[in-house]
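For this depiction, one protein chain was excluded, whereas all remaining protein chains were kept in their positions.
Per-chain numbering from 1; labels A, B and C assigned in written order.
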Amino acid sequence: MINKKVSGAEEAIRDITDGKTIMLGGFGLCGIPENCIAALVKKGVKELTCISNNAGVDNFGIGLLLKTRQVKKMISSYVGENAEFERQLLSGELEVELIPQGTLATRCMAAGYGMPAIFTPAGVGTEVAEGKEIRNFNGKDYLMEYAFEADFALVKAWKGDTAGNLIFRSTSRNFNPVMAMAGKITIAEVEELVEPGELDPDHIHTPGVYVHRIFQGSAYEKRIEQRTVRPRS
Amino acid sequence: MINKKVSGAEEAIRDITDGKTIMLGGFGLCGIPENCIAALVKKGVKELTCISNNAGVDNFGIGLLLKTRQVKKMISSYVGENAEFERQLLSGELEVELIPQGTLATRCMAAGYGMPAIFTPAGVGTEVAEGKEIRNFNGKDYLMEYAFEADFALVKAWKGDTAGNLIFRSTSRNFNPVMAMAGKITIAEVEELVEPGELDPDHIHTPGVYVHRIFQGSAYEKRIEQRTVRPRS
Amino acid sequence: MLDKDGIAKRIAKELKDGYYVNLGIGIPTLVANYIPKGINVVLQSENGLLGMGPFPFEGEEDPDMINAGKQTITTLPGSSIFDSAMSFGMIRSQKIDLTILGAMEVSENGDIANWKIPGKMVKGMGGAMDLVASAKNIIVAMQHINKAGESKLLPKCTLPLTGVNCIRKVVTELAVLDILPEGGFRLIERAPGVSVDFIKQSTAGKLFAEAEVKEMDLN
Partner (left out) sequence: MLDKDGIAKRIAKELKDGYYVNLGIGIPTLVANYIPKGINVVLQSENGLLGMGPFPFEGEEDPDMINAGKQTITTLPGSSIFDSAMSFGMIRSQKIDLTILGAMEVSENGDIANWKIPGKMVKGMGGAMDLVASAKNIIVAMQHINKAGESKLLPKCTLPLTGVNCIRKVVTELAVLDILPEGGFRLIERAPGVSVDFIKQSTAGKLFAEAEVKEMDLN
């Protein structure tokens, strides 16, 4: 196997420089690459284009990069949880492209599957369709949307091995596998990094071929956005 | 959960009638729905269009349906292991459409993912491209290929639960998950059928929503086509 | 006039045994609390879960286990987890039988707007555009009138659209309405104590109503 292990987040993001396009896995604050985000804040790299389903919250996730003004453009589907984001957006400090969530996921997958474009009905007849090719199949209109590639994809998995194989836990899987496939360079941070052979080949969600660097992250906060519980009856 | 359990192959295939289009999972003889094939032979249903990567061998797999002349048309990528098949093909008794293996897999996936068409470079400049739309993306030509649906998809999994969730074992996974997504009615036979809750949600390859009927198969032969071994040193 | 739970309760009556259902954020989420006895439905959450269970007991919240509203939830026996691409794959391929979501405006031809108020609010469409463009059966849970008493059931949406000609049924605090294929709202049921006249004057879009409209049965 090919050893993809790096020492940590700093080494992993060493060549993420100003102006790069990066994808960040996660849904809300669930399954986000916390260690990579912290390293990007520390490094102070600027003018980033970030592709991520959400934009974090004011003080966590991608919100940390927004606060320090490191982000030039966000490409997301839902950004409703971040007041600083909304302020930068409404004031024109931040470029934002909002795209349907399924379109976002499928465009990432398309990159990993070598499909230059896909067809989706999402957004037909709305402002999302402006300037896009519409095509009718079996009586239904679809938009042609292009595959999404990024200079770097930053993903968070539960377990990984040094060959780059990844296993995700629960709904923290979300966008991580599709973004892992769409990075020209994919960096995976994992809660537990093991040797090849310790993961069951049948249980691997992302094969190592899609991952270029992997490291064991630390101090995961895993903040909860909406803590909802039920009474014990 | 919704209970998808049926008593066995006969009940599962009860409404597969003459002239239907069926997909059959498996690669070679690995991961094929042995019980469903046997039930189709027993039922004697005719004029089938079969979509399957391979056509079995003379006396096993889809070869059994070919021998009894139940197949009108085969859509496959590789049929080199079956002499009866080649005879029926060269004599014109059998219609055959050969398509690239990746195209076959991706067209099935496209159906399950609600994408009416996909683009692939496979077959550009060859007879496979005849009559198909060619489109250039980033300087490279691609064929537009349509999503593949079948009246029935017959798949074989290792474990399944009555909610229809499937887990495959080793390389017997192959086409099974993508065909499971492409059947208007998907029938899964499994080596071990368990109650909901016994399978780890993180390990499920095919979510139950794609499966309409499931039963525990029996007497799996699992024939090996090329028994290759190495000496113990 | 119904409260939010009343709307959810009425919508729950639309569930059929064996349905796979996607519930949007807000009132639709409450529908899960009123699933009729004997009706077996599986809830899909588009962040990658089929078989959404109830909220966890206090102290058992798992930050890795959330729904599309970012709420901590649980799984059920038979649940499955998948990535976002497969999740929207099953939505686009119409494996989900029913989608229930909220709206700011719905028009008489079935257009829906629920993701943006230009210059004021920009939350994004999330999965709503995919859901409304793909679902074979969509019910909207919404307020019939805003705080100023203005109708949100319009001849034409004024806000940026989420989807066109896709909504077939609307349940509000005042009424249940179908949207006719040829256009227009058809009043099916009125909320307890709400008159047909009040519904008529609260509906800016074309409204069709029989002289007698039955009251909702919420039990």
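Throughout what follows, a residue touches a chain if its C-beta (ideal position, glycine included) is under 8 Å from a C-beta of that chain, and two chains touch if they have at least 3 such contacts.
The structure presented is a predicted model; accordingly, all values stated were derived computationally and were not measured.
Visitor: Sort by label and list the shown chains the missing chain touches.
Guide: Among the chains that are shown, those touched by the missing chain are A, B.
Visitor: Out of A:Q88, A:N165 or A:T228, which touches the unshown chain?
Guide: A:N165
Visitor: Pick from B:T21, B:N35, B:N53 or B:Q70: which residue touches the chain that isn't shown?
Guide: In the full complex, the listed residue that touches the missing chain is B:N53.
Visitor: Check the options B:D58, B:D151 or B:E225 and report the residue that touches the missing chain.
Guide: Per the contact definition at the top, the residue touching the missing chain is B:E225.
Visitor: Just the residue numbers, please: which parts of chain A touch the chain that's not shown?
Guide: 1-2, 111-115, 161-163, 165, 181, 195-198, 201-202, 204, 207-210
Visitor: Spell out the interface residues on chain B facing the chain that's missing from view.
Guide: Here the touching residues of chain B are 27-31, 53, 76-81, 86, 89-90, 96, 98-106, 108-109, 120-128, 158, 168-178, 205, 222-232.
The rule is simple: only the chains that are shown with their structure count from here on.
Visitor: What pair of chains is linked by the largest number of C-beta pairs in contact?
Guide: Top-ranked chain pair by contact count is A-C.
Visitor: Of the chains shown, whose Cα centre falls closest to the middle of all protein Cα atoms?
Guide: A
Visitor: If you average the Cα atoms of chain A and of chain B to get two centres, how far apart are those centres in Å?
Guide: Comparing mean C-alpha positions, chain B is 33 Å from chain A.
Visitor: Approximately how many whole Å separate the CA-defined centres of chain B and chain C?
Guide: 37
Visitor: Between chain A and chain C, what distance separates the C-alpha centroids? Give it in angstrom.
Guide: That pair's centroid distance is 28 Å.
Visitor: Note the residues in chain B that touch 2 or more other chains, in rising order.
Guide: In chain B, 113-115, 201-202 touch at least two other chains.
Visitor: What parts of chain C, by residue number, touch at least two of the other chains?
Guide: Where chain C meets two or more other chains at a single residue, that happens at 49, 75, 81-82, 85, 88-89, 91-92, 134.
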